[in-house]
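In this view, the complex is presented without one of its protein chains, the others remaining in place.
And then chain A:
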Amino acid sequence: MALLRFAVFRFLTMLATLVVVSVLVFVIITLPPGDYLSNQINELRATGQSAGIAKAEFLRAEYSLDQPLWKQYMIWAGFMPGPHGFAGLLQGEFGWSFEYDKPVADLVGGALWMTVLVNLAAVLFIYAVALPLGVLAAAKSKTWVDYTSAFVGYLGLATPNFLLALILFYYGNRYLNLPIGGLMDPQYEGQPMSFDKMKSVLIHLIIPTFVIGTSGAAAMMQRLRANLLDELGKPYVETARAKGLSEPRMLSKYPLRVAFNPFVADIGTLLPSLVSGSVLVSVVLGLQTIGPLLLSALKSQDLFLSAFVLMFVALLTLIGTLISDLLLALLDPRIRFGGRER
């Protein structure tokens, strides 16, 4: 019951944060002088093509870019009616990409899910690798197991992701016959989801997941190892040993539970760093995620497209922290019952 109240409370703060983030995103994007359309108009004027100017002027009015900044924001977010009534983020209208001349929704539609998919796979990969290796390294600290895993971990941390991507592509394709580039075979693009398409996506996911997840997994493993080693020196571990618990059961029941807290708390920070960190990898690997889109949108001051992508990343982050906060409260009674009356 208390947990439910906590969840509702956290959800409401998340919404409030989202509003603040949207203001920041919008302001920061519009900070540099000019916008996509005024740049275009200037260029058209310079080359004397008056026909395009009218269309651009029309678009400016259509998307209220001629309004003061705060009004632009209110209309974009959907708090105020624009030329076509309420048509903002709140109403599910994401705006128009001037560069691609398409609605943002159509443009990013598939890429969104691919982004979520790739990053989810990377997060799972990170946890799946870091958990056993970190525990093993702590349990066998200062032995060859520890040193080997630390060495491999540092190697993973130190290798640039895109380099790793290129190397893996070459060898993966040569020896394991893994596909190069993209997230699915070209024949499935635009097709409805089917079993074969899913299989194709999963096979294509192997290398990107590995590439994006490696450094995160290495860092996470070292953190878990350090936390666990700290916990292993605590008196309650000795109590558990003196009780007659076997070492593996003792380890997994007591210190691991405590060392798990930072591990869980990392979910929130992991997601945004993965999304922004994987932009370069996505470009190199030709993944149809929103990373490359964001890059080009920011370069060409494509306001609505970049704002939407940034909002999406912020949403992912907030959901990540929400999940980790709820998990922490579930895992740790000290957080859950912090204010429980005696």
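By definition in this document, a residue touches a chain if its C-beta (ideal position, glycine included) is under 8 Å from a C-beta of that chain, and two chains touch if they have at least 3 such contacts; residues count from 1.
Keep in mind that, in the parts below, contacts and distances are computed from a predicted model.
Taken from the listed names "Carbon starvation protein A", "XdhC/CoxF family protein", "succinate dehydrogenase" or "Glutathione import ATP-binding protein GsiA", the protein name that UniProt assigns to the chain not shown is "Glutathione import ATP-binding protein GsiA".
Of the candidate positions A:45, A:71 or A:257, contact with the hidden chain is made by A:257. Across the interface with the omitted chain, chain A contributes residues 234-236, 238-246, 253-254, 257-258, 331-334, 337-342.
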